[in-house]
Structure formats: C-alpha cells, structure tokens
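The structure follows.
For this depiction, one protein chain was excluded, whereas all remaining protein chains were kept in their positions.
Chains: A and B, in written order; residue numbering restarts at 1 for each.
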Amino acid sequence: MKEVIHNSGLVLDEKLLWEKGKKGRIGFSIPPQDVAVAELDPELVGEDPDFPDLSEVDVVRHFTRLSTWNFGVDTGMYPLGSCTMKYNPKTNERQASLAGLSEAHPFLPESLSQGALQIMYELEQYLMEITGMDAVTLQPAAGAHGEMLGMLLIHAWHSKKGNSRSKIIVPDTAHGTNPASAALCGYKPIPVKSDENGIIPVETIRELMDDETAGIMITNPNTLGLFEENIQEISEIVHAEDGLVYGDGANMNAVMGIVKMGNIGVDIMHLNLHKTFSTPHGGGGPGAGPVAVKKDLIPFLPAPRVVFKNGQYSLEKNLPDSVGRMTAFYGHFNVLIKAYSYIRQMGPDNLKKASRLAVLNANYIKEQLKDTLHLAYDRPCMHECIFSDKNQAAHKISTMDMAKRLLDYGIHPPTVYFPLVVHGAIMVEPTETESKEDIDLFIETFKTIAKEAEENPDILTSAPHVSKRRRLDEVEAARHPCLTG
Amino acid sequence: MQYLPHTKEDIKSMLEVVGVSSLDELFSSIPENCRFDGRLNLPEPMTEWELDDHMDSLAGNMAVSPDYKIFIGAGSYTHHIPMSVKYVTSRSEFVTCYTPYQPEVSQGTLQAIYEYQTMAATLMGMDVATASHYDGATALAEALLIAARKKKKKYVAISSLIHPHYREVIHTYFSPTQYEIIELPYLENGRTDLSQLESGDEFGALAIQSPNFFGCIENLKNAADIAHDQNALFIGSYTEAMAYGLLKNPGSMGADIVAGEGQSLGIAKSYGGPALGMLGSKKEFMRMLPGRLVGKTTDQDGRPGFVLTLATREQHIRREKATSNICSNNNLCALSAVAYMASLGGTGFRKLAQLNHDKAEYLKSELKKAGGKIPFESPTFNEFVVRFKNGFDKKYARLKDKKILAGLPLATFYPELENHYLMCVTETLKKEDMDMLIQEVIS
Partner (left out) sequence: MKEINELNLPDDVRYTKDHEWAKVTGDVVKAGLDDYAQDQLSDIVFVELPEPGDTFGKGEVFATVESVKAVSECYMPVGGEIIAVNSKLEDDPGLINTRPYEDGWLVEIKPDDLTEMDDLMDKATVLKVLEGNG
C-alpha cells in the first residue's frame, strides 16, 4: 500500500458566530457622521438586528478556520462526474475583481459601460462559434435556469406557430434537472430508456414523436459519458414532426472544437460556464448558464440583448416576442468575465486540446480500473466513465463506503448514485487539468480501497476516519429540521 | 499551456494503455458526419500579462467611483465592502469546492451557510431562510409561485412599485402557469394603492416591496392585514437589505414569506450580478421552499455538524413533481453576506443604516431648497424621488460629462413621470459630494 498523506493535527475547532464576540465591538470602518441625524417616524423603526458584535480579527479567524474544513479543487483531485471540476485559473479572479468591472452599476448609461458590454458581446460570439449556434443570451444564472429558459423558448416558438403541445421526451440518460425544468413550463416529460449500449434508441423516438410532443431534451455526451451517436437521425425525426431539440451542454467539456451542436440538429442548448469554462463552483454557486439558439428562435430570447452598431455597444430592449427577463439585470456578469478571460487565454487550439485531454484522462482511468471496479458500459467513453459497486457487493461494501474511504486518502469522491440508470453508480470525471501522476495516484488509491474491501471491510464501512467530521446523521437532520441557531 | 499538465510522453504512454494510436482516435465513437473538421474561429491565446492589459483597457472603459459620483441605487447599491470580507471569502477552500454533497469535508461551507440562514432569517423576521437564490427578482418570483400553488386562486397581486425588472421576471416565471398577475397602482403619497383588494378575494398572494421602487416605506402591516382578511399570503420584498438595519422587518409586520435582494450585504455590484436572492418563510411553509437548506445534526461520534437537508423538496428527487428546478445557490454571495453582517454586528448595522438614512435626508432637504420638488411625501430610507424643472435632462447630460450621475430618470419605467429622478445616497458619498451636486443643480 502506498504511503498515505493524512490530514495533520492542525484542524481547529470553531464556535458559531453568535457564540463569539462582545456587545460594542465592530469589524467595520463606519464613515463619520458629516450630516445631521434625521429621525425617522418611530412607528417605522425596528429593533437593532440581533447579530453578534465582533472585531475584524474575530471575523477573519472565524471564516479562515471554517475554510480549512473544506476540500476544493485547489486542495486536491475532485473527479466529480458531470460537474467538470477543472482547475480555476487565478488570473480569472484578477480580471473579475477589476474595479471598473466589479464596481460597475447596472444602470450606468450605455456610453459609460462600453467595456462591460464589449465583454458580453464578445463572449456571446465565442460561445456561438464553439456551439455552432446563431445567437447566445448570457442572462440565465445557472444551468437549471438555462434549461428553464430553453423550455420557455420552446413554448414560445410553438405558441407563435399556433402549435399546441403538451409533452416533451426526456431520455433516462439526460440530466437529473431536465424533468423538473420541462414540468415547470407545463410539459409532461415522457421518459425513454437508453438501449444496451447506453444511448437513445432511434426507433423509440420514432414511435413517441408526434404532433403533441414539443421536442426532446438530450444531454450529449450523455450522463453515461457516451456520445449520442444517433443524434442526427433523432433530430430529423423530431424536426419532421415540427418539434425542437434541446441540448443540455453540461458535458461540453468533452467536445470543444470537436463537435458543434448546431451542426448536428440541436436547436437550443445551454452551457455551464462553471463547468466547461473554468469559473469556480463556489461551494454551490454562483455559476452561469448561457443559452445558445438557432436563427428561428432568436426573436424569443430574453430582453435586453447586447447589440453592436456603428462602433457602439448597446442594450436592445424592444423585443416584442421575447419570453421576458430571467434575472434582475444581465445575469451573473462577474462569472461571465471569468469565462471570457479563460477563452482569451486558451485560444482555439488549447480549448480543443483541453477536450482531448479530458477524454484521454477518462479513458485511461476506465482502462486502469475496469478490472477493479465493475464497468457499466465497456465502450470508448468521452470525458467521464461510470463504474458501480457490483464487484464489491460480495463483501457488503457499497459505493458510499468506497467514496467515504477515498476521503481518508485525500481525494474527493466521484459522483455517486448518479446516473440512476446504473445501480450504485460511481461516475468519474477527471478533467484535463489533472496530471498523469495525480490520475495514477487516484487509480492506485482505488485499487488499495478495493483490496481493503476484501481484507478489512470495516475500515470502509466506518470511513471517513480523519476528516473534520465523520458520517453525519442525515435522518435526524430531516426528521427534526434545525435550520437556524 | 499552464493549465494542461500532460507532456508528450504522458500522452503517448496513456494512449498506449487506452489502446489507441492518437488523440483523434479517442473520438471514434462520434460518427464522422457529427464531427467538426475545421479550427474554431476564436482569438489566438493571450499570455497572462497580455490579458491583464486587455482587461485593464476594458475595465477602464467604465464609469465607477471615486472618479464618478453616482447617485443611483434602484436595485444595486454602493456600500463599502471591508477588505476583510473580500479576503476571507476569496479563500480557495470556499471558492473552488462543489456543492457540499460530501459533508465530512465540507463543514466550512455548511456551517457558514447555517450561520447565513440564521442571520438572514433574523433580518427578514422569518423562522427559516434558504441557503439563497439567484437574485431578489427570482426569489420573489419563486415566493409568489409558492403562494399561488398553496392558495390555488386565480390571481396574484403585486405592487407596481416593485422594481420594474423584478416584475418582468415575475411575468416570465408565471407565463407557463394558469395564474394571472394584477399590478396594483400607486397613490399620490408614493405607496401602493391596495383599495381594489378590499373587495375581491380571488387573489392568493399579495407582494409589496418596501422600501419600494420610489424609495418610500410602505405600510406593510396594513397590507398584511388586507391579504390575510382575504385568505391570501402576504409576501414582503426589498431591494435594499440595508434598510432593515433601521426599519421594522417584514416578518414583524405580518409577512408569511419574505423574498428580497441581499447585494447590499457585502457583494460587489458587478454590473448587476451575481447578487443574492434572500428567501425566508414562516415555519409552516418550510417544506414548500425551493432551493437548498442546511440543517444541524451530529456525526457518528456525537459531535455537532451540518448537512444539506430536506432534499426531498428538490428537483433531483421529486423530478417532474418538484415545484422549482433550482439546484444551486449563490453560495459565495451568501458567504459574503454572512461575513459582512458579522463584521457590522447588530450595533454597527443599525449605525450604518441610520447614516444612510441621514445622508439621503440631507440631500432631499437640500434639493428641495435648490428648487427640486419631492412629489411623494411618504418617509424614505436612502432613496427618494425628486422632480426637477422641465429641461433638466440637458443639465443631467452636462452633469454626466462632469462625472456626476444625478439619479435614475424614472420616465423610462413610468412614462407619466417626466423630469422625475430616483436619487440614492449611501455611506460612500460624502457631504461635499452632495453639496457639489446641489451647486450644479442650482447653477
């Protein structure tokens, strides 16, 4: 067994905020009172907010200590399938924090916000080129928000044509959010089972697609890490019934510069800038989920849209067929800057290379681990590969046990129990930014854990052992919710 | 390329293991006719310092303080953000992690969000708050959807003094539903006209923003009573969270759900996003709240710890029966907010809120002396509407050239309000900045 680098002893405890501090302290430099105090009607005035008073040192130490209990991409390998936890370049943070951008007010006159508008306009152009689509809106705040917009666009397009459609096809290899997004816009999701090769069977789509079906939601590459080989034929079937093809671009990191979705029948798609385009996940957000569309759908895009005319950038608000507005202003602009910065650093060849190396890393792991873990589909994969706990079942060891044991070895577990198509799924997406040595260490570690499963299963079922906390009681948390302190 | 660690030898040996002869061959499962053969038409790569130059020039093409004196709020507020808040929230352990699905190695994010939920609920006067939403507009739209589904009545009523962009988002979110939206007009005093609700009981929700888009503080108690009398839920909203350092919170005035914008709490304006959608409710609606929630529990050694909880409300479990498809939160923004609220503390929060109010009152009274009219008499917090004489637009343009943005022209949103400007003053503007504006108005 390889030497394990465990956490050392410097993991400190820390109280809750309100268990610290003392009335009268402050961690803020309040400006002088240079005007008279103006009393407000006492009827309207409330109590001081019941917050603890802390000094700046109290606050800084508190959050610094908390931060050390987290594992991030900067801590170590984070092969979370379907999440693309690639390295987040530090220069992106510098660009996004430039005062001219981060301090810009969203109601600045257009003449005084040309820099921001140029970034948005150019980012749209880049994303159009990468996807092969005809227009992009940057407004959606997240992938799920992009999906919701996608469904609204499909709805608006059919309404304008006078089509009345009530269903939408959602294969079982599509992203977990898809059925909820469809249902929010009034569509009944029609499930489709993937075939023995893990892809959508064309004949099933041919049978299901009719004039009451608005379209299909396809994740390509799909959540099994496989390319939907029949996508063009499926698109033709859907288009023949006047339906639309929605592409979930969550897995775009596999095919930048290799496949243009707009060329293979996709009408609408969203991208996750926090996956493919290197903006950090931030422990759950903010991300950004721009939506790209083909020409026919442009009139329905959210308002406002950035336009470039006579050397000036401006915001076009007068869009009569628009589905409306998705966020209070123009989306997560600060996140957009980071994606822009990434694309400008990478250029066309490095983006393509990133996809190729992401796919290389995944296939390498698949080959190296397929004798250790059960491989769900033994075919060439794209940027992620899916194993299961089938081989370990004899030792009563589950996917969860192996995931928790990985934590002891300083590696973040892959995505577990998703996709649902594979029982006990272990979904590994290494991304291109992991080196061969780090990937080898991951493989070695998993082999060690598989051996432990045979020889010393207790060490897995009781894992993790050296993290800040051990397994937590989720049942108690849900039975008696304690959401505030 | 510094982000791509593979050497030629690495690639060669890895390809051998995979059993293919080239990187291209890795993509053999993609049919020929699906592949793009060309080269992406994108700008050539920049070095890190070339990129710095390029971005500096773009950022230089923007108007920001202190170079510009900006008297605009309207949903995005200029408040001082302590360096300590920016510093701790930019720690990469917070920034580069995913959603805390492995709680054993995510206690930092989880405890911080639990603390955010607690302080957010306190500020709103609610029993619970979610881990956050995209922004105030989407949080408010979600709140209205909760109420509409709960009450199953024909309409939801919203004030026309809710931020115009928020109303647009609400209309977008409601477009696929069967519920209709009534927009309530405003009164001469700058508050919402609730009279049409006193007779009809076909509305399931009433949403009021306070301070409203004109900066006026609404009578939330009265609105809550009217809603409750008609068996509707009352939703309180705000764009300026700072106001609740001074004002009675919506919960104490009878709100069932509160949805507002927390950008003022330590989050950079960033041309409008990301911001912080704050959403809270009374306990009875807890299980209807969309979005993430963190709860306290214990680990197997009995030590306290935190997990994501009540996940059965969410889209990945309830699938098409979920009430929202949201599956993230604006986590870093919530982290900034909790660090900011902790830095101010209860005492500092009150003091800073009072100062915002004082400064805005100073400008209001001085503008009045300078000939401006204050058309809406209701009390305000740090924003108010002023009406200037006909032709002020020319002066407004001249002021812009002098790097002063004298408020937001309201006629864009309320065509009847020609020559009306929405002015905002926060602690970041000094008396001398305001005096300069007043001098210019008089001259």
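One rule holds for everything that comes next: a residue touches a chain if its C-beta (ideal position, glycine included) is under 8 Å from a C-beta of that chain, and two chains touch if they have at least 3 such contacts.
The shown structure was predicted, so the numbers you read here are calculated from the model rather than taken from an experiment.
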item: Contacts of the hidden chain among displayed chains; value: A, B
item: Residue among B:Ala311, B:Ala370 or B:Met436 that touches the chain left out of view; value: B:Ala311
item: Candidates A:Asp34, A:Asp172, A:Asp321 or A:Glu474 - the one touching the absent chain; value: A:Glu474
item: Missing-partner contacts on chain A, residue numbers; value: 474-475, 478-479
item: On chain B, residues whose C-beta touches the chain left out of the figure; value: 287, 311-312, 317-318, 321
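Note that only the chains that are shown with their structure count from here on.
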item: Computed distance of Cα centres, chain B from chain A, in Å; value: 21
